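Left out: one protein chain. Kept in place: all the others.
Coming up: chain A.
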């Protein structure tokens, strides 16, 4: 019943050092646990259910409202991060084409100069060649073209890219690069990094991915000349700020490879597979040999040709998300020709050209030519059709780009880039 001892600490340190040691140890352990957990979460998940991938019933219930404007089909193209490349490699036929085609970020064509080009964007001179997807894992390296077909199967100095002793990580961890294979010097030019030693970079900003690419790629020896365990050389591509100097360098500067236009990347954008307005391609005759599309004989056709996808109701659309309707086939013609929904068809744009109302495509004067090669996975995108269309008439010139980044231009356009970020969030969903 006696009250507690009322003596209070007298001339004492407020905390004992032992207690401090305990607390510091606990804090360190808690931090290490968070780090390990974070590390584990950054390792790309390999959950895959390719079977369900096309399931149209899927609803993104968990998403905030902003997502709901997206069409249901977007779910499949947005989900492409969780895959098992190795499992996917075992797929055959159209399935594999579609699957791999969806793994790359596909820049839209630059029809207008985006706002804040000079502050929010990077650019690089795109090497001419075959866009491909390079995966190194389990002692081998495979490159696949956009349509999923294997370009090369080879040893490389990429992590786990050859059967050599690589002490740097578990053998099954994979690395994935977005490359362009440049035939003349037999080099893979790396334009983006998606996964590195099992760490996923999909959710990282372009700014970070390029930083990582530049600091990690060279470490591995992948940029060294070819050798027994390293059949092809890899090389990074100079990345510039979108200022006068950068634009000048990329456009006019000497490069070891043949250029095929300029690629623009929004600095804040994550790697979003499929079409995205956050990466843009622009070309003119000075920096590309292929400004206008060629036919299969390598000739530029007299009239612009486009590839569109046929739907059940006869509508013809672009590959965009949501698709843009460019025309319609009538029922009689459909029955006669026996064309099926989902087919990719080639058209020529006639004298009537394209007609716009309020910036939206109102009517296209298109004429059916025939089906396209089976290797083709997608219809043309709207931005490509428009860019090609403009290129034949009133192209967006390098001077327009230069003008857009000059200071006076910027003052007019002080709108913050909020919408850009929103788009990005949608894309990731």
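We take it that a contact is a pair of C-beta atoms (placed from the backbone, for glycine too) under 8 Å apart; a residue touches a chain by one contact, two chains touch by 3 or more; residues count from 1.
Going forward, contacts and distances are computed from a predicted model.
Visitor: Would you kindly match the missing chain to its UniProt protein name, picking from "Calcineurin B homologous protein 3", "Importin N-terminal domain-containing protein", "NADH-ubiquinone oxidoreductase chain 4L" or "Transcription factor bHLH62"?
Guide: Listed in its UniProt record, the absent chain's protein name reads "Importin N-terminal domain-containing protein".
Visitor: For the chain left off this view, which of A:33, A:248 or A:397 is in contact with it?
Guide: A:33
Visitor: In the full complex, which residues of chain A touch the absent chain?
Guide: The missing chain touches chain A at positions 1, 3, 6-8, 10-11, 13, 16-18, 21-22, 24-26, 28-29, 32-33, 36-37, 40-41, 43, 45-49, 52-53, 58-64, 75-76, 78-79, 81-82, 203, 428-429.
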